[in-house]
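This report concerns only the one structure given below.
A single protein chain has been omitted from the complex, and every remaining protein chain is retained in its original position.
Here is chain A:
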Amino acid sequence: MEKNSSCCFSNLSSNLPITCFVTVIAIILVRILYVIWRTCKPLRKRTSQQPLSTLVVLGSGGHTAEMIDLLLVLQKNKFTPRFYIAAATDNMSLQKARVLENSLADSSGVKEISAEFMQIYRSREVGQSYVTSVWTTLVALAHALWLMIKIRPQVVLCNGPGTCIPLCVIAFIFKVVGIRWSSIFYVESIARVKRLSLSGLLLYKLRIADQFFVQWPQLQRKYPRAHYVGCLM
């Protein structure tokens, strides 16, 4: 008898934290499911012409060239202010973005450019050992989080490679936690004809990207949620 009651008591006391834990996890899961469901749904028609703060992730080389092509046709007054992020090892991309922003300022006659340029640590350099890359990945994540807290973008434009993944994941977490609702757009590189890149595949499968664009019809047939938009270059 005594044995039984003590058993019940210990059951109850050990159950309480577990119940709380399960409830919290359930709430988080429901919220994540809601965010995933809400993602991919177009935003309501805008009545005001309020611009949206925009984060542009520049990939390097061909990725940056494709992104610049896209920026050239976007109406800049709708996507303001603009924050450019490139890998710290990539010194060409931000230079190209600066040239673009300067030419915009020249053509529109606006003195002040509403653009900021930032660099982000890469989690792993080519050839780096896996042991040290655990540490550098943590540093890179902390840095990405710090930049995202500062920017809190409403729109994220990216087209790979890996640099954009931590930023997109953080943007998604911001949606879940309720810090900031953002729309994430991913354009798969023109070099991908038959298979998605790893970053593309992650953002597609995890449903992090609100809209996913591919430049070849073969890919759209394979990934039906993607939008086929033809070649950008």
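Quick note on the criterion: a contact is a pair of C-beta atoms (placed from the backbone, for glycine too) under 8 Å apart; a residue touches a chain by one contact, two chains touch by 3 or more; residues count from 1.
Basically, contacts and distances are computed from a predicted model.
The complex appears with one chain absent; UniProt names that chain "Glycosyltransferase family protein 28 isoform 1" among the candidates "Trafficking protein particle complex subunit", "Postreplication repair E3 ubiquitin-protein ligase RAD18", "Glycosyltransferase family protein 28 isoform 1" or "Vacuolar fusion protein MON1 homolog". Taking the complete complex into account, A:A65 is the one of A:I32, A:A65 or A:L201 that touches the chain left out. Among the residues A:C158, A:V187 or A:L203, only A:V187 touches the chain that is left out of the figure.
Residues of chain A in touch with the missing chain: 42-46, 52, 61-62, 65, 69-70, 72-75, 78, 155, 157, 183, 185, 187, 189-195, 197, 210-211, 213, 215-216, 227, 229-233.
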